[in-house]
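Here the complex is missing a single protein chain, while all its other protein chains stay put.
Showing subunit A:
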């Protein structure tokens, strides 16, 4: 078999089971692909020795007849996940040199299932950003290019994960999604990205950004792979007090491809003024595909959609300012060089000024402001009330019989790196307009590649599901994926 790194999880699993290929071969193919992928800047810490050890162990496990669905599958891990003994920096200077003494629950679950660790993946610092340009490692680059040859953003914050999967450097990768950080980069790179229901996947050992919104999920080459990998990542975890006490179903078994009689809602508030024609047209095509498969398409209203973005940019920075208070130069990471007579306050202030990049500083300060005495009610409490209304919008839609909601994933296809350099922060935040609602409501959502724009770049659509019904959601996504028949791959230039 050639090009083993290009296999999907499902294909590799079947080939491993038949003995056509070994995990060591799969892993070597990925390591070789990573070796020559420097221009993408996706893998920022490589762990080839660990990978080969894990692959050998997986091969023995398969031989012994003890394989789980992810056994022997080489994956990349977003830098945000703590992996014991492996540099974990959340793409921040402030965590320079940090090697966790413990393992995140998600990665532990993956290793228990027999997955193979290839290395850590680039991202925006502390998962704050939509372009992967806010990273101590430098930006990651989208493997896709338009005719003009400009380097494009892979999206953010899980830009390294998206680039690595799209470029076949690994079979799949982990991502995290606080305001769209799995779904937006997946859409920009023509892959599948799933954000599970809040509480489905443990947050333990994942560097925290905004704890009431953060959720980890799979980034994969197909919907089937997302189902397999979610099954391996999800668990009920006593180490995470918000982990939901719900058994993890067999998501792959739910992929019947039959969605007849399902009701799919089209939210009219997502039809923004100035919505690009190609986005509007791919959205309509997606609705037609689901209708042709026997679903009923209905117009719905989510009246508070417009307020999701400003509410998110109060709540997420507020939580971040609190979570990031722990980076004080005392317990881990980097401490600034101190001057003669500097006390502990100077140590904090210099350490955090040197250690955090500009966007993280901005969000920590905004969060500090909206939580400060006198402004707490006007900003933070008001945003939390509007969050209640946004969640009620979805509850009303689902109560009216809608099974899932179809929406664009992004306002555009991938744009050039540097395009946002002179934009003000609010303009950058507008990239998240279609994705943040879901995090505020805690719902599951999946981004599926559906077509190419006029420049030959991928466009994705999102499906939103009912809480904890990822199995249904994945099945609907499978139908969309099949009907769209998206098989395009980026031309290799790196």
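We adopt the following convention: contacts are C-beta pairs under 8 Å (C-beta built on N, C-alpha and C of every residue); 3 or more make two chains touch, one makes a residue touch a chain; residues count from 1.
Please note the rule applied: contacts and distances are computed from a predicted model.
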Record-based protein name (UniProt) of the chain missing from this complex, from "ABC transporter permease", "Aspartyl/glutamyl-tRNA(Asn/Gln) amidotransferase subunit C", "STAS domain-containing protein" or "Acyl-CoA dehydrogenase": "Aspartyl/glutamyl-tRNA(Asn/Gln) amidotransferase subunit C"
Omitted-chain contact residue, chosen from A:69, A:175, A:333 or A:458: A:333
Full-complex contact with the absent chain, from A:263, A:387 or A:466: A:387
Hidden partner interface residues of subunit A, rising order: 97-102, 197-199, 212-213, 238, 241-242, 244-245, 304, 306-307, 310-311, 313-314, 321, 325, 328-335, 338, 342-350, 352-353, 356, 361-362, 364-370, 372, 379, 381-389, 391, 424-426, 429, 440-442, 467
